[in-house]
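Let's turn to chain A:
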Amino acid sequence: MEDLLEILEELHADVDFENCETLIDSAILDSFDIVTLIAEVDSVFDVAIPAEEIIPENFNSAKALYSLIQRLDEE
Partner candidate 1 sequence: MILITAILLCIVSLYLAQKLLMPKYSTEIFEGALIEDYYNETTDHQVVFIGDCEVYENFSPVTLWEEYGITSYIRGSSQQLIWQSYYLMEETLSYEKPDIIVFNVLSMQYDEPQNEAYNRMTLDGMKWSGAKAQSISASMTEEESFLEYLFPLLRYHSRWSELTADDITYMFSKKEMFHSGYLMRVDTKAAGSIPEGKVLDDYQFSDVCYEYLDKMVELCEKEGVQLILIKAPSLYPYWYDEWEEQMESYAKEKGVPYVNYLEEIAEIGLDFSQDTYDGGLHLNLSGAEKMSKYFGAWLKDNYDLSDQREDETLAGVWAEKTDFYEKMKDDQYRELEEYGYLKSYGAREVIE
Partner candidate 2 sequence: MLFTSYSFILFLLVVFILYYCIPKIYRWVLLLLASYFFYAQAGASLLMFLLGTTISTYIVSMQILRLSNIQKAYIAENKAILDKTAKKEYKAKIKKKQWRWLLVCLFFNFGILAIFKYTNFAIDNVNNLIAVFGGTKQFSFLDLVLPMGISFYMFQTMGYIIDVYRGTAKVERNIGKLALFVSFFPQLIQGPISRYNDLSRTLFEPHAFDSSNVWFGFQRILWGFFKKLVIADRILPAVNTIIQAPEEYQGAYVLAGMVFYAIQLFADFTGGIDIVIGIGQIFGIEIAENFNRPYFSKNITEYWRRWHITMGTWFKDYLFYPISICKPMRKLSKWSRNHLGEALGRKLPVYISTLVVWFVTGLWHGASWNFITWGVLNGVIILISGECAPLYKWFHKRFHVENKLWYAAFQILRTFLLMSSLRLLDCYRDVGTSFKMFGTLFSNWNYEVFFNGSMLKLGISVADYIVVLLGVLLLLFVSLRQRKGSVRQQIAAKPIAINFMVVYLLLMAIIILGAYGIGYDASQFIYNQF
């Protein structure tokens, strides 16, 4: 989870990623951020997030994103 927060903070230093739950709904993360995120996640966690998982539910909070990464890792 720490690693994930690090990645996120690199995108936007001034956002409280630990607690924010509306990253997509409030347009804090845009599609450019998501692409970068996915590339970073791949390189750091070795997990490839497929296009169909790019939905608000998975990206609205760091927690949701982390559980997505864990789930994909299990499969």
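The candidates were selected such that all candidates are chains of the complex that A comes from, given by their letters.
Throughout what follows, a contact is a pair of C-beta atoms (placed from the backbone, for glycine too) under 8 Å apart; a residue touches a chain by one contact, two chains touch by 3 or more; residues count from 1.
If you're wondering where the values come from, they're calculated on a predicted model, not measured in any experiment.
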In-complex contact partner of chain A, selected from candidates 1 or 2: 2
For the chain A and candidate 2 complex, residues of the former touching the latter: 31-32, 34-36, 38-39, 42-43, 48-52, 54, 75
